[in-house]
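One protein chain is absent from this view; the other protein chains keep their places.
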Amino acid sequence: MKSATSMDKTMNRSADAPTLEAPTGRGIAGEALHWISRHPIWLFLAACVIFFSFGSPYFFTPFNLSNILVQSAFIGFLSIGMTLIMINGNIDLTVGSTLALCASLAVGLQDYGLVVAIAGAVAAGLLLGLLNGVIVVKTGVHSFIVTLGGLIGIRGLVFVYTGENSLSATNMSFLDFGMISFGPISIIAVLFVVLMLAFQWMLSRTRHGREAYAIGGNLSAAENAGVKVSRHIVINFVISGLMAAVAGITMATQMGAATPNLGTNYELWTVIAVVLGGTKLQGGAGSLWGTLGGVLTLGVLRNGMNLMHVQPFYVLVILGLVLILALFVDKQINKE
Amino acid sequence: METLMKRVNLPQLARQQGILIAFVIFLAVVAASSDTFLTTGNILQVLRQASILGTMALGVTFVVICGRLDLSVGSALSLTTVLVVDLHDKIGPGPAILVTLVAGLLVGVVNGLLIGYVRLNSLIVTLGMLSTLQGVTLIYTGGKNVSVANPEATWFGFFGRGHFLDIPVPVWIFLGGAAVLGVILARTSYGRQVYAVGGNETASRFSGVNARRIVFSAYLLSGLTTAVAAVIMGSRVMGSQNNVGQGYELQVLAGIILGGTSLLGGSGTLLKTVIGIAILGFIENGLLLLGYPYYVQWLVTWAVIIGAVWLDVASKRGRLFV
Partner (left out) sequence: MKTTFKLLAAGVLAATSVMASAADTPDWLDQPLNKPLSEIRIGVTQNNAGVDSYQTTYEKTLKSYSEELGVQAIVLDPQGDPARQNNQIQDLIAQQVDVLIVWPTNAKAVVPWVHRAKAAGIPVVITNSQIDESGRPYIAAFSGPNTREEGRVAGRMLTKALDGKGNVVVINGKPGYATAVNREKGFYDVVKKEKGIKVLDAQPADWNRAKAQSVMENFITKYGKKIDGVFAADDNMGVGALNAIKAAGLGGKIKLVGATNFAVGYDAIKAGDYYGSVVQSPVTDAKNAIQVAIKVAEGQDVPKLSYIDTPPITQDNIDKFKRPVF
């Protein structure tokens, strides 16, 4: 029975949803190797880090490593929601536009007070996520199409609200938030790691998490097993919207401003990060450990190439080829 | 249309052609408020402006029917437009066009190999190509704009600026291409195989269809039609910047989806694509004539895309909600 929410033509079905594992006789080294084989992106990340450490003396410094964390955090927030949604077998292309709308609201509403501004931004993210989720489950239209429309339309909302202008933050505490740091580590990096860990815990230890894999793996079986599929899917879209709001708000604190074209193409980079991390587009598999690896890899690649002064034109080519190569390698590994 | 085969059931007809009916209503509303909207001149202009997007969408339709996606067409358009304009003054318009078409085919070859033969995921591969081709374009030009030195003095202008029987040449290329490819899709065994691969790839293989080759060929078509669109674009503007195709990939998909072709593959026609692209064009033009800023068009597109597909899937399952 073809599930209404997975495009199985574009994806080759491979059932590797994680199962609850019985203790094995592997030992620590064995466990580590097994973990790496499940998340090969971390090997690639390590290789990149080593490469860039030799390539530039400024790479492996606390200041720079902390920068990488912050620079990656925004795509990182988006990728948390995207991972959940993709495990379901769906996709959310609205995250970039929603990020922009939430950023604009967080900055633009500051005249009414900081609380109103933040609340407004969060509410917008939650509502748009809810809207996406409800449309997907109620109409049966594929999430790719629903969120493609949203990508275009929500950007329109951004322009309607900002009137093509950039908005400036007026509230000082808002700007100061972006500057808070614990030693060299920015609060935004901390937030990113905390959220990542929290949602990974949710994914692996709660019923909601297990259901995500079940739905993505075999929708009708999940339904028969009593999973409330519609509610689950909507919740994940709401989470994605919330993450877009978090990303937008934190980005605005860093810039003290919101620009109407903010977040353009971010949904594409988020998908790339999540896929690099090993989550499958057809659903049923993936984890936030992998996503974290993918997000950091993208961040390290960009930062490293900046520090090594790689011409921006070549950066585009390299990123594109890395993506295709990663897919290719993943396919080879999974053949065996 | 398939419905004519069965007894005509009005409510069912309304649901199945709902998008067309809604569109006609939209046309009527705009025409009432603007006396330039439904003039021949304006209609031809809308079609002409839609020709570049439309020509690209013809090839991508084949890809979608096979159950795949192609997000690289925007960057491919940038690359091929830059090529045809830059080479025009260097090797002459004829050879420039030839090289451009070959370049488009090459892009298709790369996509087709990776997706058809190595069987990698099409969304990700073409995303990667989107980035790579953009970089290649920039490296080729070194970041500069390219221009044709004497736009008035070359026959190259025919493709983008010429008229034949009072109809702009781009429209001929778009609609003519749609007709030719439409016949191929509907009347040849190749076309049937494309549908088969999209409908049920495994089953199609048991029927003797070489699915890999079919998918590969779909990407060749996508690359080729993009290169043809580039010729139109280059001829119209007689110049190009490096990012000229940015965003086209999503517009192309939106147009194909609006027309009613399913992203799951196995169904759809080129006529549907033409209608979908035309709808996008008329929405843009209509809102402009009504005086709305360009971003209002995005809000309308949001509603229309979801609404159109909803009506379509609803009619197929017989009820509005799941």
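Going in written order, the chains are labelled A and B, and every chain counts its residues from 1.
In this section, contacts are C-beta pairs under 8 Å (C-beta built on N, C-alpha and C of every residue); 3 or more make two chains touch, one makes a residue touch a chain.
It should be emphasised that the depicted structure is a prediction, and the values quoted were computed from it without experimental measurement.
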Given A:178, A:241 or A:277, the one touching the chain that is not displayed: A:178
Among A:71, A:94, A:171 or A:200, residue touching the chain not depicted: A:71
Among B:190, B:294 or B:321, the residue in touch with the chain that has been omitted: B:294
Touching residues (missing chain, whole complex) on subunit B: 36, 41-42, 45, 49, 137-138, 141-145, 147, 151, 161, 233, 236-244, 285, 288-289, 294
Hidden partner interface residues of subunit A, rising order: 58, 61, 63-64, 67, 70-71, 74, 159, 164-168, 175, 178-179, 251, 254-257, 259-262, 264, 302-303, 306-307, 309, 312-313
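Methods note: only the chains that are shown with their structure count from here on.
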Subunit B-touching residues of subunit A, taken from the complex the two chains share: 2, 4, 7, 9-12, 135, 137-142, 144-146, 148-157, 159-160, 164, 268, 271-272, 275, 281, 312-324, 327-328, 331
Residues on subunit B engaged by subunit A in the complex (per definition of touch): 66-69, 71, 114, 118-125, 127-136, 138-139, 143, 198, 201, 250, 253-254, 257, 263-266, 293, 295-299, 301-306, 309-310, 313-314, 317, 321-322
